[in-house]
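A single protein chain has been omitted; all remaining protein chains appear in their positions.
Then we have chain A:
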Amino acid sequence: MENLTTQMAGVPLNHYIYLCAIIFTIGVIGVLTRRNAIVIFMSVELMLNAVNLLLTAFSVHSNDPSGQVFVFFIMALAAAEVAVGLAIIVMVYRNTKSIDINVLNRLKW
């Protein structure tokens, strides 16, 4: 483990930024193109994880543990959000017999 991480010096920081930008964008595309509420939720999780990885990379880059503490808080927040969100989706399914988000279009007005 120690040897593995000491050899990590070669990866430039901007490659981490590009990777996280691409994965965040994949999450955005998922939210834009899918209609299944649960898949949209999973795309949001993907975006959260991209941000987590970038925070960790910056934390290692600037040698500051606060970044990793923030990631820990984001994970706790994501767990709470998933629990409430899935409960709402189950309620929507129980009332409309569908998880198509277009059923909820009356929320727009």
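Just so we're on the same page, contacts are C-beta pairs under 8 Å (C-beta built on N, C-alpha and C of every residue); 3 or more make two chains touch, one makes a residue touch a chain; residues count from 1.
Everything below uses one rule, namely that contacts and distances are computed from a predicted model.
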Chain excluded from display, named as in UniProt, from "NADH-quinone oxidoreductase subunit J", "Cytochrome c-type protein NapB", "RNA polymerase sigma factor" or "Sugar ABC transporter permease": "NADH-quinone oxidoreductase subunit J"
Footprint left on chain A by the chain that the document does not show: 1-2, 4-19, 21-30, 32-36, 38-39, 41-43, 45-46, 49, 52-53, 56-57, 59-61, 63, 65-66, 68-69, 71-73, 75-84, 86-91, 93, 98-100, 102
